[in-house]
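Report on the following structure.
With one protein chain removed, the remaining protein chains of the complex are shown where they sit.
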Amino acid sequence: MTTETRLPFWRRYIFSTNHKVIAVQYLFTGITFLALGGLMALLIRWQLAYPWQPVPFIGKLLFAGSGGAVTPEAYPMLFTMHGGIMVFFAITPILLGALGNYTIPLEVGARDMAFPKLNMLSYWFLFVGSSILLVSFLVPGGAAGFGWTIYAPLSASTEVLPGWGQDLFILGLALDAVSILMGGVNYITTIMQLRAPGLTLRRLPLTLWGLFFSAVLNTLWLPIVASALFMVLCDRRLGTAFFLAGPLAPHTGGQVLLFQHLFWGFGHPEVYILILPVWGLVGDLLSVFARKPAFGYKATVWSMFAITILSGIVWGHHMFTSGMNPLVGKAFMVLTVTVSVPTAIFFLNWLGTLWRGAIRLTVPMLFTLGVVFVFAIGGLTGLFNALQTFDVYIHDTYFVVGHFHYTLAASVLFGTFAFIYFWFPKIFGRQMNTRLGQLHFWCSFVFLNAVFSVMMFLGLHGHMRRIADATAYEFLKPVQHWNVFIGWAALGLGLSQLLFFINFLYSLFKGAPTPANPWDAGSLAWTVSSPPPEHNYATPPRVFCGPHEYGVPSLTNGDWLSQTDPQAAKLARS
Amino acid sequence: MIYGWLLGLTLLEVGVVMAGWPRGAIVTLLMSTALAKALLIALYFMHLKFDRRAVWWLPGIPLLFGIIFVGALFPDVVWHLVQRM
Partner (left out) sequence: MDRATSAEVEVPLLDIPTGKFGMWVFLVSEIMFFTGLIGSYIVLRLGATSWPKPGEILNTPLLGLNTLVLLSSSLTMALALHAAQQDCQGALKRNLLLTAALGTSFLLIKGYDYVHMWHKGFTISSSLFGSCYYLLTGFHGLHVLSGVILLVYLWAAASRGVFSAAQYGRIEYSGLYWHFIDIVWVVLFAILCLV
């Protein structure tokens, strides 16, 4: 073994091809944008709670022209950028970029990803894309204001939204898409082709199954939205009319509805892309902290597979009120409701894992249980949205907003925190503070439910989405006080996250050193030191069992087995 | 060789269009020849014929989803069924 010369600083930490460094880069980028997106949410809630009042403290800085108040032109920018940033520049980098990049090679027993240079490129594409997004705030006309859904004809015509901020948003998104696609190639190849000897698919941690299916969905559907985005750019700047018709169009033939099909053809799989890693992570963490094998492992994997397939053919449920053919709508409705079957299966498997387990209420476990709770609500409200008849009533109301925030801002966010609290010791070799973590969880849990459960009822009352001032509508005046309530609860939620940031930053530098396996977890990553050696494994590890061998009754010393423990070869289970 | 076939099919396509055959016949013929050429390239040049069957899933899955996706758009964008209802 030749001694490796030490790479210069910029090759080790900036332009590194090491998946662990890249994962941390993704993590920091994602957390930064999470904070930015959260700030936008608070501005939105302030505006709704106290319409047209100057925002305290930071108002004069952000909205100088209007004395510190949100303006009608700025409001669409707020909800557009909030959505776009959260989905593409916060959650995706953290859950796919950081969780995926960090755990996949370690958990399959590889020294690095299949294509390390491609991996490095994928981060820098994200970096450039997110920088472009930040620049879009500063151009004349401001940031994009067509909603994160970028619907034509609003997005496709420069008559209404002429600013370059719109184009920069689309461009930033396109670069992010390239980044994710590159990552997808790496994830799929590494998980399928680079597993250590003995690591059959039957023994793969659920987190990796979630990441795998997520990457498959990305590979299939991101290009569809990429094609749509390029067509929007052409409509805006090159005089075409793919998505324009009527007086806005320079010539005939464009189909406005086509954009929605293309967008949601990606957009629906996208939400599953965001949550599949969480489902996998929750499956694993419930097992670790209940000290029991994951109940119904095979059924869970097949359910996730079924959902992956189904998610590609249900996009029309976002378009029930678009004027789409109602019969096609019925087909989408039936298929969407079908998704609830595999979802219920793996959800019940989660409960089965918990049943009669020896629960360890660590901070990651608190967040995992939090996911189970909020996802139940989010998932069940999804059933209502799936019905064409009901959806016609609640489309574009806060009922939908409540539904997707329960599944995204609640489930995915809690999943993100579960990921960070669980993997922090492995990544940084230090422990996060438990007390702060518990406080962070409970405060977040209370405020989160306060904010989004009320939204459900507002939606049933008929409160529309994306309006800047509910008091302009007579029928909404009676519920305006709920907007005030949500505003203060949202502030509470936002402030609770400070507990996380403080904990995270403090522990980075001053956290107590941690042993290799502080959680007694059985998967491959926990057999190496915390943090792991530069190339993970000196020789490929040998795997003899699955990652959930906890509470094994036949053992004489200890009650759980690591995946590399040769004793496992004698187990009756595979 | 395969190349010969590809050459021949292309010349056939161009010839048929220049000669001005009836529309229905042209469309059917062209779709078939394009499909044939694509298959020839995929199976022989890209070696799919000699790879294991499992590799066929890799291009197969997106093609399947692509067909479903485009097909689902037909009632609205092509047949304008809602306006006609």
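We just call them A and B in the order they show up, numbering each chain from 1.
Going forward, a residue touches a chain if its C-beta (ideal position, glycine included) is under 8 Å from a C-beta of that chain, and two chains touch if they have at least 3 such contacts.
Note that this is a predicted model, so its numbers are computed, not measured.
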Residue among A:Ala35, A:Leu154 or A:Ala226 that touches the chain left out of view: A:Ala226
Among A:Ser66, A:Thr189 or A:Gln567, the residue in touch with the chain that has been omitted: A:Thr189
From A:Ala35, A:Val135, A:Leu258 or A:Ile345, residue that would touch the chain that is not displayed: A:Leu258
Where the missing chain touches chain B, by residue: 3, 6-7, 10-11, 13-14, 17-18, 26-27, 30-31, 33-34, 37-38, 41-42, 44-47, 51-52, 54-55, 58-59, 61-63, 65-66, 69-70, 73-74, 77-80
Hidden partner chain, residues of chain A it touches: 114-115, 181, 184-186, 188-189, 192-195, 197-201, 219-228, 230-231, 234, 238-242, 250-255, 258, 262, 542-544, 569, 574
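What we mean here is this: only the chains that are shown with their structure count from here on.
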Whole-Å gap between the CA centroids of chain A and chain B: 37
Contact footprint of chain B on chain A as seen in their complex: 220, 224, 255, 257-258, 261, 265, 312-313, 316, 323-328
Chain B to chain A touching residues, read off their complex: 61-62, 65, 68-69, 72-73, 75-77, 81-82
